[in-house]
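Removed: one protein chain of the complex. Kept in place: all other protein chains.
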Amino acid sequence: MLEDLKSRVLEANLELVRKNLVIYTWGNVSGIDRKSGLVVIKPSGVDYDELKVEDMVVVDLQGKIIEGHFNPSSDTPTHLVLYKDFKEIGGVVHTHSEWATSFAQAGLSVPAFGTTHADYFYGEIPCTRAMIEGEIKGEYEKETGNVIVETFKNINPLFTPGVLVNGHGPFSWGKDCDEAVYHSVVMEQVSKIAFNTINLKGNRNPMDQVLLDKHFFRKHGKNAYYGQK
Amino acid sequence: MLEDLKSRVLEANLELVRKNLVIYTWGNVSGIDRKSGLVVIKPSGVDYDELKVEDMVVVDLQGKIIEGHFNPSSDTPTHLVLYKDFKEIGGVVHTHSEWATSFAQAGLSVPAFGTTHADYFYGEIPCTRAMIEGEIKGEYEKETGNVIVETFKNINPLFTPGVLVNGHGPFSWGKDCDEAVYHSVVMEQVSKIAFNTINLKGNRNPMDQVLLDKHFFRKHGKNAYYGQK
Amino acid sequence: MLEDLKSRVLEANLELVRKNLVIYTWGNVSGIDRKSGLVVIKPSGVDYDELKVEDMVVVDLQGKIIEGHFNPSSDTPTHLVLYKDFKEIGGVVHTHSEWATSFAQAGLSVPAFGTTHADYFYGEIPCTRAMIEGEIKGEYEKETGNVIVETFKNINPLFTPGVLVNGHGPFSWGKDCDEAVYHSVVMEQVSKIAFNTINLKGNRNPMDQVLLDKHFFRKHGKNAYYGQK
Partner (left out) sequence: MLEDLKSRVLEANLELVRKNLVIYTWGNVSGIDRKSGLVVIKPSGVDYDELKVEDMVVVDLQGKIIEGHFNPSSDTPTHLVLYKDFKEIGGVVHTHSEWATSFAQAGLSVPAFGTTHADYFYGEIPCTRAMIEGEIKGEYEKETGNVIVETFKNINPLFTPGVLVNGHGPFSWGKDCDEAVYHSVVMEQVSKIAFNTINLKGNRNPMDQVLLDKHFFRKHGKNAYYGQK
């Protein structure tokens, strides 16, 4: 079942390793089949170099395992909250990539400092508030999703395809699992450049709004003119 | 047409990937044939590992496509301004390489801190002023070229073969596309060392002028004695 | 004798090179056979790419060479103190990996800044006090072990499987030599992210205790639910 999606989710997980975003088992990718409402996700704690298509786990949006001989990623409830609330996304990625995680640990959003950022993220990459004791001791992974959704109350998740969970690390998403991985790579790269920028300029003032608009909409929306049509 | 130049421009684009200056489609190289006034440039938004010689786009100095089945890089108008104003250059490179981009995002020139810098750049690598709203909303990529040219009003572009566009990233050039790539690698390396130097010494005072002169002219001009004659 | 353990210890030493934790001969791994009380350790100053199974040295807990044609690592007495005092560990690793060593040289513990850290270390990775003259001029390597043990007077070494020796570098351990290497990789990665975090946030306040508890016990102890059972 969902063999094609399983293959793509597997490949997307392996791409995280190739792009140096994860070591050991420190990341997970999922993809959703919106017609059936089923989600394919990496199993928990299995080494990347042993992962096979048939190890992928299929769950429904309530988290019930529909197919698979392994437990799904322990972060599955976070993925599910995102799929339920961000209705247009098709893939979700979580990593502990080092530069994005550094901002998450500092409790800081990544400011939009330049056009590299603006080509993909329409404004800062937000950092969530710290979670409170009741959330952490309760349904922790689900609450992690909730605090992300709360952060996006007034932000369009398609225009800002990633977030930093305070004290934890990055989540990203996209129209499918490949684009979600692409966005996790971009988030890591712009986090690194932002770190350097902060250590050079000594403040966190973002770029001009008009330059942000220019670059984001050069690549997105009906007036985009980057690439081949 | 211009088959040899197309091959060289293709190779120069791939060299950016091998030198770790670009990920995905984040860069472009062009070369000019000064006799015909035609420019060969990378197509927009095509993956580097799929690029073929026949995908290179030929444009004239007014930006008209003379040959090619793809749109040229969206940064083409910037390249053309540089070719028109810097009459002795033969190749142009644009990347979002991380260390040079960090300085661009901080709005800072790269100071000439040492002989590694002085071997290639005769003084600081300048950062342009920030572009204004009219420029950004107008012919943006052409205005990007104009603000570079404005920055070089009193600077010899052959002695300072690169620039940081404020809030954006580096452009470099050279006598041909290979040298332009070479200069983009050097710019990235000296930017990185300059970042470290600033974080060690706590100020931005450049090296002595006499040492700058010594190293630059040891490699450039009629009294150069580095390398084989 | 102990052929299987020798093979594993050899492989664990080579893994340090593959994970970029050591250059030249700057590290060593040992493993203990608790039944016989014998320890297998890398020989001193032999290149990693020439190491063979038969070069591994077998010593008893008093440091007497039981088998081997080479001298054991000069850090052997440190390993032995740890095996004697931390009775549940089965492997020990010492490296000069760059980020952990940076904290050791600064005389600073690595704060528990985020969940990447909390997944493996239950609280800060402690830095020992500086050793005093008598210890340095005496049985130096043995005293290095003693100062580690002193640091863990009130810390469970199974919950904090690593330490920074002040002005020196990291030691880590685990239930066997493979896990000890795994912990040395994790220590290096969280040290790097912690360095970035400090340089972003400007202080060293650790994460909330409740989040630390959550992540550590999600992976350890009887209520763990990460991975496959």
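Letters are used for the chains, namely A, B and C, taken in the order the chains are written, and counting of residues starts over at 1 for each.
Keep in mind that, in the parts below, a contact is a pair of C-beta atoms (placed from the backbone, for glycine too) under 8 Å apart; a residue touches a chain by one contact, two chains touch by 3 or more.
All of these numbers come straight from a predicted model, not from anything done at the bench.
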Missing chain: touched chains present in the view: B, C
Candidate in contact with the missing chain, chosen from C:His79, C:His168, C:His183 or C:Arg218: C:His168
Option from C:Lys19, C:His96 or C:Lys142 whose C-beta touches the chain left out: C:His96
Contacts of chain B with the absent chain, listed as residue ranges: 113-116, 182, 185, 189, 192-194, 196-197, 199-201, 207-208, 210-211, 214, 218, 225-229
Touch residues of chain C, complete complex, unshown partner: 23-26, 43-46, 70-71, 74, 96, 98-99, 101-108, 130-131, 133, 136-137, 140, 167-169, 195, 198-199
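Definition applied: only the chains that are shown with their structure count from here on.
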Whole-Å gap separating chain B and chain C, where each centre is the average of the chain's CA atoms: 46
Chain C, residues touching no fewer than two other chains: none
